[in-house]
Structures are given as structure tokens and as C-alpha cells.
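Every protein chain except one is present and positioned as in the full complex.
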Amino acid sequence: MATNEARSTGMVMTDLTVHTEPRTPVAPGSVAMETENMSSFYGKFRAVKDVNLQFHDRQITALIGPSGCGKSTLLRALNRMNDLVPSARVEGEVRFHGQNIYDEAVDPVELRRRVGMVFQKPNPFPKTIYQNVAWGAKINGFAGVMDELVEHSLRQAALWDEVKDKLNESGYSLSGGQQQRLCIARAIAVKPEIILMDEPTSALDPVATLRIEELIQELKVSYTIIIVTHNMQQAARASDHTVFLNMDRDRAGYVVEAGTTGTLFTKPAKVETEDYITGRFG
Amino acid sequence: MTVSLRKKRRPGEAVIRGFLFIAAALSILTTVGIVFELGKEALLFFRTEEASMAEFLSSTHWQPAILDFGIWPLVLATLTTSVMAMIVALPVGLATAIFLSEYATPRVRGLMKPILEVLAGIPTVVYGYFALTFMTPLLRSIFGVSLVEIFNTASAGIVVGILIIPLVSSMSEDALHAVPLSLREASYGVGATKLETSLRVVLPAALSGITAAFVVSISRAIGETMVVAIAAGAGPKNFTFGEDSLFGYILNPFVAGETMTGHIVRISGGDLSYNSIDYNSIFAIGLALFVITLLLNVVSRRFVARFREVYE
Partner (left out) sequence: MSDPVEARGSGATDLFAGDTSTRRRRRGVIVKFGLLTALMVAVAALVTLIITILNSSFGLVAVESSRPPSELVAGLGYPPDTDLEDLTKQELVLLLGREISTNLGRRFEREQRFFDDRLVFEDPNVLNDLCMSGETPAACWLPARSRDDVQALVVERVVEPTIVGTWSFLQSTFNRGEIRAQTAVDHPEAELVFRSWLSWDFVTSPQSPVPDTAGIRTALLGSLWVVLITLVFSFPIGVGAAIYLEEYARENRLNSIIQTNINNLAGVPSIIYGMLGLAIFVRTMEVFTSGSFLSGGGGTTANGRTIVSAGLTLGLLILPLIIINAQEAIRAVPGSLRQAGMALGSTKWQTVRAHVLPNALPGILTGTILAVARALGETAPLVVVGASTFITIDPEGPFSKFTVLPIQIYQWTSRPQDEFRNIAAAAILVLLVLLLTLNTAAVLLRNRYSRRA
């Protein structure tokens, strides 16, 4: 209904309640975001070069590769988080809904609302659990019932049952794994289309890691997920597509190979990939 | 589905950013104000018939009543108090810093740091009181009432030194702390004692930081006002080379003398009309003071930058 209204007035759909129903406009498997000849620089140093990738809607894409190969840099280029680094700069295009996100006219704030991020170390705000989830929606002008949104987001993040009785306690009172799920709940409370995850389990113990991995599988129904991982088992187990990056002699990262996870891990096209996944290097 | 990422107009953000920028830029305005006002009044002063830049920079007499405007008597008193202050503050401050940084146990440090902070937090007018009611009588009882005048630059200088000790020690300690542990370990590794490590390895390594502390302290001593206004003297110490004895009078710290800052305070504390030569003259002194302290601070910053470069 809200969708129709937004269309009929020719307005942009920003009503956050829209996505609580399954999204339909883009068919699963179609492209949610793509890069074209994208390079990312820090000052004069080119950290990632000539990336041409397509990320599929409501699927999980894993970025793997040796440390320092630019996985995180690539990820942060996708929602312009690298804008926060003064010397950072991107060349080429990153397209989201057909628009180059590095276009002058694009508002990075609007972009980040639709392309959320979960970080390597859990970083809840030093506020209550409730406020952690509600804040993003509030500043984005959420007009619905906040309690419902908070509950819904926490349920989606598989955290509701553990925190429903202590919503007014500090986010820091939770364990590391719970904090990370709180950060995921916080990210989905603003109803993004894509969630970028930067090694979200690297600071967690194996049990907490498992829960997050299961959660990611569940989230894929509603969200496109792009995840950086240094753990090949994680990529093989949990993703639909895998991108393997490596470092060139000039220390710039580049994409060696991309494809469905099954193919990449069983029949890699490049020797480099095979060497990496069989542990012969890195 | 069409999704627009087009830039939203956010006038609030721009207004806030604008306010924040203006707040930051206000500091530039302050500096411009200082330079402009001091410069303008000083220029008016040098333009008058009674005064000239040449006289200002060369004469050893400052007697506004007979239109003598030579800055040297004031500079001389400022130098005397500052040198006295440095004689007290440098050794005590540096030794304190070395002790706290290299020798003191955490408990002693925890006890001494607040004491130094209290010393640094006492208003200068209180130090002025201290100079007049304690230091001066002390000096007079040691060196004799006939030798030490009631107002004298020595007493003021020593007390300025005391009030600068915390500045010297905290900046020097920072410099000593910045010296990496590995350097100390290397020194111990070749069998050096703690003393040798502190004085021959750590101290030279922290030298530029310590120099910065010294230079800032000199600047602080030159700009210090209340102690000298209260205890150093209430009139310029005019002198003539050849006539006045060099050690008995000109360089004698036990004689009263008025510093640049002390003179500004005394003149502006009275009734001062805006277009008088007195009003203009204190701005000329103020300009000299500003330029000297600014140069010292810039030099000090250079030294700090140098030791940061090496160790950070």
C-alpha cells in the first residue's frame, strides 16, 4: 500500500515500513550492486585495483584472500565508509540501483542508510540495548511503532529472547557474541537492502561464531550480504558466491577469481586460487 | 523500483557546520585583533613628535614625564627577573622531572604530581603576595637590609622561578617519557648504572623536548605580570652606561626595577585617557612583549615537533 502511494506521488520510497514485507522489485539472483573498473586509493597508494564484480540480490557473497590484499578496503568502498579517511579516494564506478554511488549528486548519508555495515569488533553505542537498535531508525525519520521495530529487529538478529527482559541495560553488558548480534539488529533496524560485514566473527569464540553464521543464513532471505572473511571454511560453508583477491607486486589488491562458492572451491579456474585454498601459500 | 540517492537538502547541517567553523575561526580574529590593536596604537605612539622608534629601541631612560621613551630600562628589569627565574626553575624543574620519570616509585609519583599541579594552579597574585611578604624579608635578612631594597628584582625573579617549576618539570617529564624503553634497555644491557642511563642516554635523547620546555618557560617568565608588579618595583630603572656602576646598579638584582609587564599594569591601573601618549606607549611595550613571547613559543614548538618526529 505504502509502495503504491509512493509511486503514485512520484516520490522516492523512503518509508521504512515498506521492507518489513518481503521485497519484490528485484528478483533473487539479480544484481544488487556492481563495480566497474573500481580502484581505491589511500593518498598515492592504490590499495585495490580494477575491480569488476556483481553482487547478487539476497545472496551471500564472501570476499577472501590473504591479509592486506584489500578486502576491507573494497568492502568499505561499497558504502563510502572510506570517505571518513581523509586521503581515501575511489576511481571507477560502483553502481547501486543503476546509479554510480561516487557521483557528485549522491548523498553518502542516503546511501549508507540502504547499505549498512557490521564491523570486525562489536561496537555497540554506550547506550541501552533498546536505544542501540532504535537510534538509527529514529534519526532516519521512522514513523511507525518503535517498540515493534526494536522487537522485530532483535528477533531477526536472534537476540530477542536473550535480551527482552533487559532492554534498558547497557549494550556493553552483553557478551561479545551478543554484542555483535546487537550490532546486526541495529543495522537491520534501518531496513537496508545490503549489509556489509567486515570479518564479523573474527573477535568471537567458536560458539558465538556459529550463531552468527546461522543468523547470516537466515538474514539472506531479506538482505543482500557481502562478507569479508579470513576463514576459508566460513566462506565455503556460509556463502553463495566467493570472490578471491590477492596482492600484486605493487601491494595493490586485485580480484583473481569470482564465482559461485561451489565452483570456486572445487574447480578453481586459476592456479593462484587453488594454491590459496589448499593452503600452499599465504 | 527506483531508488534515489540524490543529495537531500539539509539546511540544519550547513548551519551547524557554519557555526562550528566560525567558532574555530574566531581564534584567528583574536590574533588579528591583538596584532592590529597593538600595532595601531604603537604606530600612533611612534608617529608622535615626542617619541620615535629609534629612541624607543636605543634609549636607556623611560621617563614619560619628561618625554623620554627608551624601552631598555624595562627590558633590563624583565631580563633580570627572567634570568633569576630561570636560575631557580631550570635546575629544580629538570631535576624534579628526571626524578619523577626515572627514579620515583608509582606511589611517590602519585603523591608528587598533584603537589606540582597545585603549585601550578595557584594564582600569580598569590605568588606576588608571597614574594613581598616572605621572599623579600628573607633576602633582606640574608644579604642585609642596606644591600637589598624593599622592592627588588631578585625576590620577584626567584618567586617567578618557583611558579614556573611545574611547567618545566611537566614538559620535561613528557619529553623523558617519550624516550623509548628499548633505549634504556640497551643502556642497561651494556652494564650502565641507572644514573648513567638517565643522564647519558635518556637525557640527551630527550634534549629537544627539554629545550622546548626551557624556551616556553623563558617566554612564560617574560610575560609573567603580577609577581613583578607587586614585588619588583614601581618605577623604571633608568641607567646610563659609564655613570652607573655595572654590577652595583645596572645588573644588580637587589635594586628595584620595573619590568615591561609591571609598567603596563601600573600605568593602566591609574586613570588613563585614551588619546594620551601614556596610553599609546603601553601598547608599544605590549607589542614588543607579544613579539618576543610569540617568537619564543614558535621556537619551542619547533623543538617539540623535532622530538615527536624522532620517537612517534
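Going in written order, the chains are labelled A and B, and every chain counts its residues from 1.
In this section, contacts are C-beta pairs under 8 Å (C-beta built on N, C-alpha and C of every residue); 3 or more make two chains touch, one makes a residue touch a chain.
Quantities reported herein were computed from a predicted structural model and do not represent experimental measurements.
A.B. asks: As a test of the contact rule: which chains in view would the missing one touch?
C.D. replies: A, B
A.B. asks: Using the document's definition of touch, tell me which of B:51, B:76, B:148 or B:216 contacts the absent chain.
C.D. replies: B:216
A.B. asks: For the chain left out of this view, which of B:46, B:99 or B:249 touches it?
C.D. replies: Counting the whole complex, the residue in contact with the absent chain is B:99.
A.B. asks: Identify the residues of subunit A touching the omitted chain, counting contacts across the whole complex.
C.D. replies: 79, 81, 84, 86, 109-114, 116-117, 119, 121, 123-126, 135-136, 139-140, 183, 186-187, 190
A.B. asks: Which residues does subunit B use to touch the chain missing from this display?
C.D. replies: Subunit B touches the chain not shown through residues 10, 12-13, 16-17, 19-28, 30-31, 33-34, 37-38, 41, 91-92, 94-96, 98-100, 103, 112, 115-119, 121-130, 132-134, 162, 165-166, 169, 193-196, 199, 216, 219-220, 222-226, 229-230, 261, 264-265, 268-269, 274, 282-283, 286, 289-290, 293-294, 297-298, 301.
The criterion applied here is as follows: only the chains that are shown with their structure count from here on.
A.B. asks: Quick one: report the Å distance separating subunit A from subunit B, using the average Cα coordinate of each chain.
C.D. replies: Chain centroid spacing, subunit A to subunit B, equals 55 Å.
A.B. asks: List the residues on subunit B that touch subunit A in their complex, please.
C.D. replies: So the residues of subunit B in touch with subunit A come to 1-8.
A.B. asks: Help me check something: in the complex, which residues belonging to subunit A touch subunit B?
C.D. replies: 12-13, 25-26, 96-97, 99, 101, 105-107, 109-111, 114
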